[in-house]
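With one protein chain held back, the other chains of the complex are shown just where they sit.
Then we have chain A:
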Amino acid sequence: MTPKAIILTPDEVRRALTRIAHEIIERNKGAENLALIGVHTRGIPLARRLAEKLSALEGVDVPTGMLDITLYRDDLSEVAQQPIIRETQVPFDLRDRRVILVDDVLYTGRTVRAALDALIDLGRPAGIQLAVLVDRGHRELPIRADYVGKNLPTAASEVVKVKLQETDDVDSVELWDMEALR
């Protein structure tokens, strides 16, 4: 089976993240008092990579955390399968920090809504921004990303697969037909 299209190659993923890191610095006038929190699963390595880039560019260690949104999903009473709860780890105080929430794909916006609820229950950050590698459209909630690696218009029948070195041994973004994956 092959994907319908390769959207981002390893080099393009790297460049997209470098650009996002620059945009974060530009918008926040540096990297002081920032924190990067990745949403399980692929948001976590993306947050770590952005933190490394910010550190290289600004000489500031930006703390990173991981967030699991399972207990905050708005479809828990409807799901047919019990979602697995994973680890949430935010080992720093959120107060007075600008938090950048990081995820791989922005789609309906429901994951981000759940992540915002989960984050606010952990503390009261000075602000929350959203960074995603791919924005594929089809929003069901009024949510938009502050930093986007690639805007990708898609059909609902398509699947965007983000692969990362840390989780999949390769960096890429692929577009698949849902039918092909069944």
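Observations on the structure shown:
The rule we apply is simple: a residue touches a chain if its C-beta (ideal position, glycine included) is under 8 Å from a C-beta of that chain, and two chains touch if they have at least 3 such contacts; residues count from 1.
Operating definition for what follows: contacts and distances are computed from a predicted model.
With the options "Branched-chain amino acid ABC transporter permease", "Aspartate carbamoyltransferase", "YnbE-like lipoprotein" or "Acyl-CoA dehydrogenase" in hand, the undepicted chain maps to the protein name "Aspartate carbamoyltransferase" (source: UniProt). Only one residue in the set A:D68, A:D103 or A:D135 touches the chain that does not appear here, and it is A:D68. From the options A:E26, A:E87 or A:D169, the residue with contact to the unseen chain in the full assembly is A:E87. Take chain A: the residues that touch the chain left off the picture are 68, 70-72, 76-83, 85, 87-88, 117, 120-123.
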